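Yeah, one chain of the complex is gone here, protein chain that is, but the others are all in their spots.
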Amino acid sequence: MMNFQSCVDIKKEWDIVGARQLGRERAKAIGFGTVDQARIATAISELARNIYLYAGSGVICFETIDEIDRKGICIIAEDNGPGIHDISKVMEDGFSTSGGLGAGLPGVKRLMDQFDIVSDQEQGTKIRTVKWVPQRRF
Amino acid sequence: MDEKLREIVLEHSDTIVKKWLVEVSSERMNDYPSAISNELFESTNREFVNVIFTSVDQQEITSELGDFSERLIKLGWPLSYLTDGLQAFRRVTIDFLLTRSEKVDTDQFASVLDMVDSWVDPIINQLVNEYSGNWEHTLSMQQTALKELSAPLIPVMDNITIMPLVGTIDTERAKLIMENLLDGVIKHNAEVVLMDITGVPVVDTMVAHHIIQAAEAVRLIGSQCILVGIRPEIAQTIVNLGIDLRKFPTKSSLQKGFQTALELTNRKIVYTKKDDDIENLLDSLDGE
Partner (left out) sequence: MRIPILKLHNYLLISIQIDLDDKTAIQFQEDLLNKIHSSGATGVVIDLTSVDIIDSFIAKVLGDVVSMSDLMGAKVVLTGIQPAVAMTLIDLGIHLQDVPTALDLEQGLIKLRQELED
């Protein structure tokens, strides 16, 4: 079951900060601890920056996932940019076309629990990533 | 109608109680705590049935019920004792009410069932809630205890803290350990943390990876990590697996690690020389 979708347009540099602040608030409301809040906010920051740098504009959406046995946050980053030529390449640590640390996408994958990416040259890139609230172990 | 039924039941409470006691006693099962004597069992039964009648009489959940269940929880009586008892009460009461009237039509039958249900169900709910509330409480306390136990942080001296790791480390525990470690470093203002893996039975690539990550995170927040308690077989596995632990200092024992920690914080152990004291004493005696 998904609900409460909310989206942030990424057009300006400042939108990166706006997106991660909103994401952190949502994560807090869902019940994530401070460390996971930082992980989620950082992942959003990386995704938003990728949109800003490579596609120019796009949108980041948050969804609360509330299933019977687990809760989580789903982040969807979508743009209509030029797409990614070689997905396996950008998922390598240390690969960067912008002179950054090359930690962006593989980093996001490590920060989150689930990570899917679809990209082609006509329709742009769509990344869907999920983090689950840690389960209480019985 | 309802009032009448209630009055009948209260009026004939003795008969119902008798029947109930017979039924409950026959149901006494082996899984009740053996410490419960027959006398205690009987007196508890009597108290139980009184509590039930009080709440039927007052038409609400009474504080007696709360006190009673609280005591049973403390004594470790099983929840099934209470639910079985209430179900027996339901059977006995319905039976009693129905056999009293000569002819029973469907309407009357239904209203009796409804009535008795409305007495018994709130009590069952209340008891189940109290028991499960108690279990949840115990569970959360145990979880907290386990959490604290699994990665304690011991400040031994200003700015030096020890974290002994005991038991198998999996990913989830590693995360917990890292959080505890970092929070503890800040809390104790520790310049050096000694991570003691003497009690970790197996160090494979995954465990080593977690330890390295923890040590690096410690460095990022501005402290230093020394890995101590590396037994010979662990040193062998680490090198054979090709794990690089050279990025931070390692020592074979906590003792050696502690000395390094003292050096890092510009301190050393000074022995107060007892022998000298005695010589001084002798000298001073000679002088007289």
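Here the chain labels run A and B in written order, and each chain numbers its own residues starting at 1.
The rule is simple: contacts are C-beta pairs under 8 Å (C-beta built on N, C-alpha and C of every residue); 3 or more make two chains touch, one makes a residue touch a chain.
Worth saying up front: this structure is predicted, and the values here are computed from it rather than measured.
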| item | value |
| --- | --- |
| Options B:N189, B:T205, B:Q236 or B:N280, residue touching the unrepresented chain | B:N189 |
| Of A:K11, A:R70 or A:R110, the residue in touch with the unshown chain | A:R110 |
| Residues in subunit A touching the chain absent from view | 13-14, 16-17, 20-21, 24, 34-35, 37-39, 41-42, 45-46, 49, 93, 100-101, 103-104, 106-107, 110-111 |
| Residues from subunit B at the interface with the omitted partner, ascending | 178-179, 182-183, 185-186, 189-191, 213, 216-223 |
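Throughout what follows, only the chains that are shown with their structure count from here on.
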| item | value |
| --- | --- |
| Centroid spacing, where centroids are CA-atom means, of subunit A and subunit B in whole angstrom | 37 |
